[in-house]
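Below is one structure, written out as structure tokens, with a few remarks after it.
All protein chains but one are shown in place.
Letters A and B mark the chains in the order given here, with residues in each chain numbered from 1 onward.
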Amino acid sequence: MLPDKEFILKLARSAPTELSPEDQERSDLLKKVSLLRPLVMVNCSTSGVVAGAKQTWEAIENYVSDRSIDIDLAETGSIGLSSEEPVVSVQLPGRTRLFFSKVTADRVPNMLDDLFHHVVPDQKLIGQLRQSGHEPWSDLPYLDEIPFFALQNRIVMGDCGIIDPFSMGEYIVGGGYKAFLQTIRSLTISEVCDLVVASGLRGRSGGGFATGLKWKAAFNTPSDQKYLICNAEESDPGAFMDRNLMEGNPFLLLEGISIAAYAIGSNRAYIYIRSEYKDAIRKIKNAILQLRESGLLGDNIMDSGYNLQISLRKGPGAFVCGEETALIASLEGKRGMPSSKPPYPSTSGYLGRPTVVNNVETLSNLPAIIRNGPQWFNGIGPEGCPGTKIFSISGRVRISGLVEVPMGTTFNTIVNEIAGGVETGRELKALHVGGPAGCMVPAEMMDVPVSFESLKSNELVMGSGGILVMDDKTCVVNTVKYFMDYVDKQSCGKCIPCREGTRRMAEILRSIIRKSTDEEGHTTLELFKGVMQLESLAEVMKDTSLCGLGQNAPNPVLSSLKYFRHEYEEHIFDRKCNSNTCTELRSWFIDVDMCTGCSICAKRCPTEAIIGTARHPYFIVQQKCIGCGICYEVCKFTAVYYK
Amino acid sequence: MATENSSMDEILKRFPQIKRNALIPLLQAVQDEFGYISEEAIARIGSHLSLPTSKVYGLATFYNQFSFSPRGVYHISLCNGSACHLGGSGDLFSELTKLLEIRDGETTRDGLFSLEVQSCIGACGQPPVMAINDTYFSGVGVKEVRDIIKQYREDAT
Partner (left out) sequence: MGIRLEVNGRAIEAVKGETVLTALNRNGMHVPTICNLKDLSPSGACRMCVVEVKGLETLVPACSFPIEEPMTILTHSPRVLRARKTNVELLLSNHPDDCLYCERSGSCELQSLSEDLNIRERRIPGKKSPHKMDKSSPAIVRDPAKCILCGRCVRICEEIMSTSCLDFAHRGNELCISTTLSKPLNFSNCTSCGQCLISCPTGALIEHVQFPELDAHIHEPEKIVVAQFTPAVAVSVAEQLGYKPGTNLSGIITAVLRRYGFDHVLETSFGAEMMMMEQVEIYKKRAAEGNGLLLMTSSCPSWVQFVEQSYPELIPILSTLKSPQQILGALIKEWYPKQPGNENKEIVSVVITSCTAAKTEARRVEMSKSGIPVIDLVLTTRELARLIKLSGLDLDRLEPEQPDAPFYSPGSAGKLCGVAGGEIEATVRTLYSNLTGRELPPAKLHRFRIHKSFREMVIEVGDREVIMGTVSGLSNAVALLKEIKNGKRKVDLLEVMACPDGCVNGGGQPLPVDEKVLRNRSKAVYDLDNGSKLHTAHQSPSIQKIYNEVLGEPGGEKSQELLFTTFKKREVLL
């Protein structure tokens, strides 16, 4: 049931304790403070579905219908423990909510059997939610006590995985839209801009530009129409913080967009979202519809005189459209090719009008900043770089997921203390931070605090906040080649340095991880020259590329050459990959004890590198072997192995 | 053909304004409806928006979402994210190209399977991630992929 206009205004104007008993009851139900029946929430956002949440949902539905149990089954977002999905939370009336991990369909019956008998299943429990007025479960950890959550400061992500992303009512009774209504009713445009400047909020997409100053540039450019665009084109490999925010708490983003649009004097906002983010799209569409119906979007919002329309545009898929001028070109119905800056979009952007492009995470920070004031925000994190940052952690790490920490937290805290570090028996080699535009952080630099300035002074970048954890069995060169291949494929092709430069750099990296086919031994020299060329090409690309994609594409190469030059040298001079990742550099051998001499491998070898006589053990000639591994695949006697 | 034409008419009716910024939503509607962008569709879109067809084609080839040949009954999307790469998506890709004898962006001759390497969708919790139509598979290895394809092939006959 949609809260009506009066109820919303009442909530927005009054403190929680000032509500009438009926309104308080209504509010408690929406906030799930008081429950009429047990509540089961399943993370049905992308991270959950990929792990099997749909099947879990069906299993729960079947369980309760078979036993005629009355429950509220609701979708929720992700609390950020991606490697523990599907996460299911259960709240019995009057008791605190319990969170369980890896609840696949087969585990549902036993788990619910226990819970509906008020017994806590002992397996895969994450913890209980700290909720005042609810009876806690004894001897169970609170979520905010376990290391993963204890060291985070979830001012943006806090409600993801807790609230129902389809419920506008729940968002509003939790304090939502208070900030927006306060803004449009009592602050002038100029005051909002000043407030955000004072807060020190900086763009969270990697650029770190002061958000308030960007707004002011648009605010100061006279025009008949201005546009606010939310950049939800998150194609960075390994980055999914924006997706999680949109799937977990779409109303937060929409409130942020509304505040930003007001601040620049715009009544037209667009959300440019990747078409692959189907779940986020469906939730945002639903949210916009509900907001329109309740009068929080549209004409004369809540009698304030402010009009706002927010439209969704699905990005047809191009990483380069994350760059603001390319995004604007895409919105205009053109190929997503960036254009030179200046002029900046704040003065001349979409359809030639002043346009501000802000990142999802940046916008999601706004409601809290308005509600709590700029000083509060300024107090989090170091000077000059206030607030928190959400990092997406993946790779060779115990817990993959999303972590929101105050700026200034060290990589050590994030990766080792919060995400559990690498698996037992392995060593941390490096972190790759920031995706294709990012850099390698070697193990010895893990104590660098994460803020724009401190990273810059260490010649590192944050990027959008994706952290890929690499252990001793991960090949640095292979990882760098992966990122360069990605940029090569995603480059728009407009400018020469990026188009041709990334192609050549990718070729050089590919040649380094390939087996030498040159009998004369010149390959080593060629590869060595190739590495030198990587550096000189990188400099020119950084200096002359048209947009950030090309300018930052060489970052992984340059940082890995700085800290892991020895790995390059091993590949080039020793022709070895010590992490055994580069398949072509593997040396293949035949175990004479296992080989029956069936000769299938010799027949299938593309370079005729296997010799022998029938029914005697065969032998691989190393100089002819190109490392393709076909012999390994066809051998029925597991006689082929690599070192 | 007649049904295609009338579906095309329906789609064009949803975009009555002749503006360049309707081009991408219009192409997306055509892609969703027909599964690919045909020559006739390009000609009709160009004429509807008063745009040269070279611009329509040029735009459609820029983006990942649009294809110019029909997809298979089962469309396989393989995530190409960084965690999936470390998790072995490269091996899955080699296996799939070998099993289906097609490359990235192609459809098998019997029209049953098509393969696409997709940009990271951010489900980095259990790499590597693969989707066949709307069904997801995570943390699968080469052997499981062989079994999955075999299963789909059997279901189709």
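One rule holds for everything that comes next: a residue touches a chain if its C-beta (ideal position, glycine included) is under 8 Å from a C-beta of that chain, and two chains touch if they have at least 3 such contacts.
Predicted, not measured: the structure shown is a model, and the values here were computed from it.
Contact with the undisplayed chain is limited, among A:495, A:585 or A:605, to A:495. Take chain B: the residues that touch the chain left off the picture are 39, 42-43, 46-47, 52-58, 61-62, 68.
Although one chain is hidden here, its contacts on chain A can still be listed: residues 318, 320, 335, 339-340, 342-343, 488-497, 499-504, 507, 533, 536-537, 540, 542-546, 551.
Operating definition for what follows: only the chains that are shown with their structure count from here on.
The residues of chain B lying in touch with chain A in their complex are 19-25, 27-28, 58-59, 62-66, 80-83, 85-86, 118-127, 129, 136, 138.
By the touch rule above, chain A contacts chain B in their complex via residues 46-47, 49-52, 81-85, 234-240, 243-244, 275-277, 313-314, 316-319, 330-336, 351, 392, 394-396, 400-401, 432, 435, 466, 468, 470, 474, 479, 482-483, 486, 490, 492.
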